[in-house]
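Every protein chain except one is present and positioned as in the full complex.
On to chain A.
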Amino acid sequence: MSVALFIPCYLDQFYPDVAIASLELLERLGVDVVYPDGQTCCGQPMANTGCVADCAPVAHRFVELFAAYDTIVCPSGSCTAMVRHHYGDYFADDDPQFNHVKNRTFELCEFLHDELKIQSLDVQFPHKVSIHQSCHGLRELRLGASSENMTPREDKVRNVLNLVHGIQWCTPTRSDECCGFGGTFAVNEADVSAAMGRDRVADHVSSGSEVLVSADMSCLMHLQGIIRRESIPIEVMHVAQVLVGRMPKRVSPSAS
């Protein structure tokens, strides 16, 4: 099985370690993984603004580039959801390349959970951790059960993280409220977005969490911006970094 890694634009430029961790993790699990040259972005900023014509060529580039691989793995729920649920606007229903890419693009935790079905990980993370569920991961990809919906579902991100040794779970009171990032929403509706972010961080901090982990770095970029501005004592990490054994920079291991 040839696996291509799709690294979203902002991860490539601003969070390379998340990409490196994703790559190392897959390599350790014996996956034959490559990072195809020439990739950029899934087109989400344009699509979410409604600029379909500007998104179309980007979507087409994406499909052409990745159609050659059996599987595409992406360490971002939101970009995966874009490919799986919103690319339909840009391709014919019966386009074989498009259908292949659509059906074979997975979010990282989803890939580990559903495709590789990993059972164990030799990794320690002795910290107080809370999960920030990304809305697109949750309500578009259904990586877990959303609190509004009564259909029981497995929490794939948590299940995978549970294979890591030493995590002490902390639970925020609102299990899956939006952090307020929302792409261009953060700029369009700056005040509301910031208020949502501050509330989200406060909820995680009051749960006792020291490390806020998410499968979507875009949520974390926004939350981290608030954390640093307000000097709040909590750190953010992408789930790939935890799964590969990176340690938080500022927090020392907590006694269990």
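By definition in this document, a contact is a pair of C-beta atoms (placed from the backbone, for glycine too) under 8 Å apart; a residue touches a chain by one contact, two chains touch by 3 or more; residues count from 1.
Methods note: contacts and distances are computed from a predicted model.
J.: Since a chain is absent, check the UniProt entry for it and pick the matching name: "Lipid II isoglutaminyl synthase (glutamine-hydrolyzing) subunit GatD", "ABC transporter permease", "Hydrogenase nickel incorporation protein HypB" or "Lactate utilization protein B".
T.: Hidden chain, UniProt protein name: "Lactate utilization protein B".
J.: Suppose we count only contacts with the excluded chain; which residues of chain A make the list?
T.: 7, 9, 11-17, 19-20, 23, 35, 37-41, 43, 45-52, 54-55, 57-58, 61, 135-136, 138-140, 146-151, 174, 177-178, 180-199, 221-222, 224-226, 228-229
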